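Have a look at this one.
Of the protein chains in this complex, one is absent; all others appear in place.
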Amino acid sequence: MSARIRWPRRNDPKSIRARQQTLGLEGVVVEQDLEPYARATEALTGVAPVPVAVVGPLEMELGHYELEEPAGALMERGRTSDSVYVPLANTEGGLSISLARGARAATESGGFKTHVLRDRVTRASAFLFESTLEAATFARWIETRLREMQDWLAGAPVEGLSRHAKLREIETHVVGPMCHLLYAYTTGDAVGMNMITRNSYALNQAFVLEHSPVKPRRVYLEGNMGGDKKISHRYFEGGGHGKTVIAETTLTDEAIQRVLKTSAEELLDLTFVGTHGAVASGMQSVAFTPATAIAAMFIATGQDVGMVGTSSMAHGTALRVDGGLNVSIRLPGLEVATIGGGTTLPYARAWLGLIDCEGPGKVYRFAQIVAAATLSLEISASAAMATAGSENFYKAHFERGGLR
Amino acid sequence: MSARIRWPRRNDPKSIRARQQTLGLEGVVVEQDLEPYARATEALTGVAPVPVAVVGPLEMELGHYELEEPAGALMERGRTSDSVYVPLANTEGGLSISLARGARAATESGGFKTHVLRDRVTRASAFLFESTLEAATFARWIETRLREMQDWLAGAPVEGLSRHAKLREIETHVVGPMCHLLYAYTTGDAVGMNMITRNSYALNQAFVLEHSPVKPRRVYLEGNMGGDKKISHRYFEGGGHGKTVIAETTLTDEAIQRVLKTSAEELLDLTFVGTHGAVASGMQSVAFTPATAIAAMFIATGQDVGMVGTSSMAHGTALRVDGGLNVSIRLPGLEVATIGGGTTLPYARAWLGLIDCEGPGKVYRFAQIVAAATLSLEISASAAMATAGSENFYKAHFERGGLR
Amino acid sequence: MSARIRWPRRNDPKSIRARQQTLGLEGVVVEQDLEPYARATEALTGVAPVPVAVVGPLEMELGHYELEEPAGALMERGRTSDSVYVPLANTEGGLSISLARGARAATESGGFKTHVLRDRVTRASAFLFESTLEAATFARWIETRLREMQDWLAGAPVEGLSRHAKLREIETHVVGPMCHLLYAYTTGDAVGMNMITRNSYALNQAFVLEHSPVKPRRVYLEGNMGGDKKISHRYFEGGGHGKTVIAETTLTDEAIQRVLKTSAEELLDLTFVGTHGAVASGMQSVAFTPATAIAAMFIATGQDVGMVGTSSMAHGTALRVDGGLNVSIRLPGLEVATIGGGTTLPYARAWLGLIDCEGPGKVYRFAQIVAAATLSLEISASAAMATAGSENFYKAHFERGGLR
Partner (left out) sequence: MSARIRWPRRNDPKSIRARQQTLGLEGVVVEQDLEPYARATEALTGVAPVPVAVVGPLEMELGHYELEEPAGALMERGRTSDSVYVPLANTEGGLSISLARGARAATESGGFKTHVLRDRVTRASAFLFESTLEAATFARWIETRLREMQDWLAGAPVEGLSRHAKLREIETHVVGPMCHLLYAYTTGDAVGMNMITRNSYALNQAFVLEHSPVKPRRVYLEGNMGGDKKISHRYFEGGGHGKTVIAETTLTDEAIQRVLKTSAEELLDLTFVGTHGAVASGMQSVAFTPATAIAAMFIATGQDVGMVGTSSMAHGTALRVDGGLNVSIRLPGLEVATIGGGTTLPYARAWLGLIDCEGPGKVYRFAQIVAAATLSLEISASAAMATAGSENFYKAHFERGGLR
């Protein structure tokens, strides 16, 4: 065991400089003024300046959405068209031109249409008892308390509650001597993990434990049914951790041939092979490379990059229809924000601003742009794979000017 | 449909400036010299300078590994101890102090031990036929051709083959009229997606199609059994897309109490609840927040952030043993590199250098450090959750100095 | 291609005899009077007389349940104790004595407690459109029509509707250009596949297609989201295809030692290994051998044996509590009936009668008895596995008087 030095975690200029010097860091990682980041992370020491490409335009028809109160159902209030250039923080040569090619094929086919289907974020607390009998008793009792809990939160009886995190539904899951209690919230334009944590803790401590007819052996704020940062079928199917969004376009045969250098038949055969390959290997998603586009947009816009995996759960389809090939991608749990967290940093605000997604009232727009960008890359990558022997996919990996 | 402007994708200074001006970008995202990034991404326009914390030390006992030739089995050649400070690119207040706390608990318990179990990366081509009879005939034929394929690659009969990507095994999967053909490679210190793509394309076109007794209707370089960027059970269980690594430590009761402010009993009850919650919600992983640590290290060190989801597949355990609580995390497919791609950029080299992981011969070391960092955060986050009512987890979300 | 004979499918005595003679069948398979089976299956030709063991007693505390109208929530109206001997149709030497041993351990520990948590059966129709836009429009429209559909069914506007199949909820799932429409029913004491098929067909044809604002390209009664005879996470987690039942008991240390010849510590270590083994291999269930007990009871009582797989989805737990080891098994989708189908045959009525489960009003009782029998076998099989090196499990396979 090495002798331990005392590692300062404070972010005043002196502490930062001390860390930099102790570690012998120099150059691009420490040249920048770190003051704007002082509240972003403890033990701040430098930066990782990830290069950002900008490509476009993505021609899109977007929906406008509102939550209907008090139930929180998502209502579509209209649809408008727009044209956007998207920022992609990445170091993967070929990504940005490929995404741009997919966008162009969509543009030539009339553009993307995007749809938001659901908006919730879940904190799943867990109550451990000594028997199923107790857990089931607890579940039956709590299941009828939603209205009371909503009223209790609205009354703001304890400090620190968030009024942006609105409790919409609760659900119980009893297995053996434990009862998981799933709180489903809406959280405005933030992802909302902090606010739902605070409200759920308050509910557990000051409402549930106070009134429960049976006393648990343990209470945990989260018992792993909440869908946070680990992929699960529950959230793949039904959403509940972020926005459920679908982007679609109906590619014309002409665009498929001229822009994508392949045919609907080759794409459909690829879809056949790819869907059954997904099933065969136990993939939950059916898609080619959604995480690539999502990661690139998440880094640029200050999203929580730990949520790339869950946000990339994807269910893609391709169907021959009148006029071409309808292709779509469903992202059941896109965890995006336009306020709070990393989105408040200057670089994130700049890149969000580029797509008119900075600040309040923009989160559904942002979710739809991410979905359209994701589908752009799916289209192009699939097309490269679908050419005879996947020649174009190979070429992209062989010839492109990326870093080797 | 808006009138389309012609969007330049070249990365000469003039093109870059043109894009920046067209988009009206200014400030931190465009101030930096972009020349070092010119080969990283087409349509380069700016940067996203993600703040990086550095915490430590992580006291570790690491294994030294070599691939036994020609089979490619991973052999442990010794074990040594080290003490490292890890870079965490993140904007999530609380992350870095939490990870540091977990590391401290491990240090007080004797440090981490890490193990690399497997190293492979897979490209799964697909051959589509008109019947199962043909696909099964093809499968029986190709299954006995491994040696010939290895020899063929070694002879470098076509241009552009990578000699770093060594073919180790092949496997077939016949379902209906298709045969998926899984090529398993080792790729040295790179993740190797480009090199295995080139070698597999060559094998498909110049070896397989040349000699196959049945002619396929279509050949695809990848048919979705390859485990690339989408989580699947195949790669969760057996590895095959990156390094399979386990980090462990046996926490003493004293460290649990003094550093983590909880008890082994509370942690075990949490594990009970969390494991069953994972199963109940159809999570594949059993863990709390592995993606958080992995994303932070991936961004800092120039890894492919689109692989955060797959690299974060995790299987954690906790068991009462003599001397305390043995806790571990298994990352079956950690897709890391110390050469190539984003790792060649100056910022990535700086942060990799900090942990002595820059360049060739370092990839197993790097994989083990990432695993230890991931376990550090698991320990601390679990402990915060395990305190009565998860009080400490709540406090971290309520009080920490993060961005709101 | 062989010359084809015309194969009679009618079940009059002459046709039956003709089939028996053509096939040259004799002995036990054709000796029995087949008249009682004439309506059970077309092309009736003989029988398969499966041997039935009877073991017990299972000491149980059962819940009494009613559906609250009109929502269909399951209400517990009281609890009573009973002692039952269960029929097990099987040919697996060792099964019945093992199950009996598990029951005895529970008896000595105070008996089983059983709980029914949910009761639903789902038919998931699917509407295929030309775009997501249409599918999403359809979904938004239908989601608010539950009340109208319930009223429509109650009015019995077309012939052949079942009044036992009560529609309780509907749910939509839009992915690409299709909208799955999940009808959740209760069906009294039958499993109800026929009745929900009829009602759903009527709803699709005479209500949905009649009023839908968008016209689908295709309508299918079932699009594979309904959970019928194939295991899926949806129905494992939330139930919805049969009864969700939990059986539990808290084994005393004395019973574990004296009856089961093991210890709580050995059982807990086995649970640790078995739960992680389940996760590692991608099992959805966490259990050892639930299908064995369920198959044996299903055959004896005329249940649909094609539902053994789905009915055996199981989530077991074991937790150290005051007084011993609480063990439980959750069967989320136990598809059982006490009326209709095979349960009307004389042998099934006899075996259902033995456990006082024949006819209307008995289905929740039956579900609880099946769950208790399943847990009995789990306890005993786990105990055999938990002994040093699994010696007792080995002995059961080596020494028991089974068929080899």
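Letters are used for the chains, namely A, B and C, taken in the order the chains are written, and counting of residues starts over at 1 for each.
The definition used in the following text is that contacts are C-beta pairs under 8 Å (C-beta built on N, C-alpha and C of every residue); 3 or more make two chains touch, one makes a residue touch a chain.
Just so it is clear, the structure is predicted and the values come from calculations on it, not from any experiment.
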Touched by the hidden chain, which of the shown chains?
A, B, C
Which of B:Ala18, B:Ala38, B:Leu67 or B:Leu117 sits in contact with the chain that's absent?
B:Leu117
Which residue among C:Gly176, C:Gly242 or C:Gly324 touches the omitted chain?
C:Gly176
Residue-wise, where is chain B in contact with the chain that is not depicted?
76, 113, 115, 117, 130-133, 136, 139-140, 173-178, 233-234, 237-238, 246, 248, 250, 282, 315-319, 321-322, 326, 328, 330
Those residues of chain A that touch the unshown chain are 233, 236-237, 272, 275-276, 278-282, 284, 286, 315, 317, 319
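The rule is simple: only the chains that are shown with their structure count from here on.
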Counting only chain pairs that touch, give me the topology of the graph as line, ring, star, complete or other.
complete
Could you tell me the distance, in whole angstrom, between the mean C-alpha positions of chain B and chain C?
41
Using CA atom averages as chain centres, what separation in Å is found between chain A and chain C?
37
Rounded to the nearest Å, the gap between Cα centres of chain A and chain B is 19
Residues in chain A with touches to at least two other chains are numbered 173, 175-176, 178, 233-234, 282
